[in-house]
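Every protein chain except one is present and positioned as in the full complex.
This part shows chain A:
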Amino acid sequence: MSALLARLVANRLFWPIVMLLVLFTINLVAFPGFFAVTLRDGHLFGSLIDILRNGAPTLIIAVGMTLVIATRGIDLSVGAVAAISGAVACSIILGSPEPANPATVAVAVTVALLISLVLGMWNGFLVAVLGIQPIIATLILMTAGRGVAMLITEGQILTVNSPPFKALGSGFWFGVPIAVIIAAVVFGVAALVTRRTALGMFIESVGINPEASRQAGVRARGLLFVVYTFSAFCAAIAGLILTANTAAADANNTGLFIELDAILAVVIGGTSLAGGRYSLVGTLVGALVIQTLVTTVYTVGIPPIATMVFKAAVVTIVCLLQSPTTNEALSGFRRRLALRAGKGVAAS
């Protein structure tokens, strides 16, 4: 029994999941109907659905980020890429004579995604070919990208009136939010392609020791290209969802700071920023923790002034619980306690 418990605690997903359950409990206490999911107007309705739907963009970006981080890299440009893709799609839809036509939306989405591939390849080029440190290489696009998005929208918030586009962010398919379905597909494809083939292992090997993997015949250059392009692609999908959610492209605010949320999701999920082993399931849990945290703030009614402190406290606790040093200290403490208890028993 205790061996099972010890194995559970040792699992790197143990503490994030505990934190998720704790957050759920806090919500349940503050609002007893928290877990209630009902069918309203033919679609699912409830707090949990909100968490999944609002968390979808973060999760999608975090999936791409996981693979980048596994190669010992980082992609700071995802928020800017999200803003660009939203801006591109909205300006195409606005410029067309039939904004409500699904074909128009399909063109807009395709162009936005294609542009993101180019942006991702740019990042890949800087990192893989020019050998610039990832944090600097992607910082370029992070800063410049918002400017590009501003240029596309001409500094305006572009409001589009296009039901098919809006459905991407707030629509439902068989009662399930379309955003959640998209996130599930991205997650599923990433998991299948990297875990059912050797790709995942190559990525990890590049992250653990680039030189050794090169000598073993892994082509790091191509791999980095793929990983950064995929990350930008994910960012563009998330950007489209975020933009469609409010039916407005806001170059300044779409995906603002989402790179930090995505990195946090990856880290909470137990993937090390030093590269190497990664866990997509961990990233999923991490993204859910982050979104639940946001929803908790609103549900419990934490005053806006204290919001940041509350979030920081939760994240700090998760990171502390996960850290090997803290765990060692804790288990040492437990051992001493057990020892003392044992002595107590012996004495009596």
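Everything that follows uses one rule, which is that contacts are C-beta pairs under 8 Å (C-beta built on N, C-alpha and C of every residue); 3 or more make two chains touch, one makes a residue touch a chain; residues count from 1.
Basically, contacts and distances are computed from a predicted model.
Participant: The complex has one chain missing from view, so what does its UniProt entry call it, picking from "Monosaccharide ABC transporter substrate-binding protein (CUT2 family)", "Aspartate carbamoyltransferase regulatory subunit", "NADH-quinone oxidoreductase subunit E" or "Deoxyribose-phosphate aldolase"?
Facilitator: Cross-referencing UniProt, the chain left out corresponds to "Monosaccharide ABC transporter substrate-binding protein (CUT2 family)".
Participant: Considering the complete complex, identify which of A:Gly95, A:Gly155, A:Gly188 or A:Gly332 is in touch with the unshown chain.
Facilitator: Checking the options A:Gly95, A:Gly155, A:Gly188 or A:Gly332, the one contacting the hidden chain is A:Gly155.
Participant: For the full complex, which residue in A:Leu23, A:Ala190, A:Ala251 or A:Leu284 touches the chain that was left out?
Facilitator: Answer from the full complex: A:Ala251 touches the omitted chain.
Participant: Using the touch definition up top, pick the residue from A:Thr58, A:Thr138 or A:Thr299 that touches the left-out chain.
Facilitator: A:Thr299
Participant: Pick out the residues on chain A that sit against the missing chain.
Facilitator: Residues touching the hidden chain, for chain A, are 30-31, 33-34, 40-41, 45-47, 50, 54, 146, 150, 155-157, 159, 170, 242, 245-248, 250-254, 294-295, 297-299, 301, 303-305, 307.
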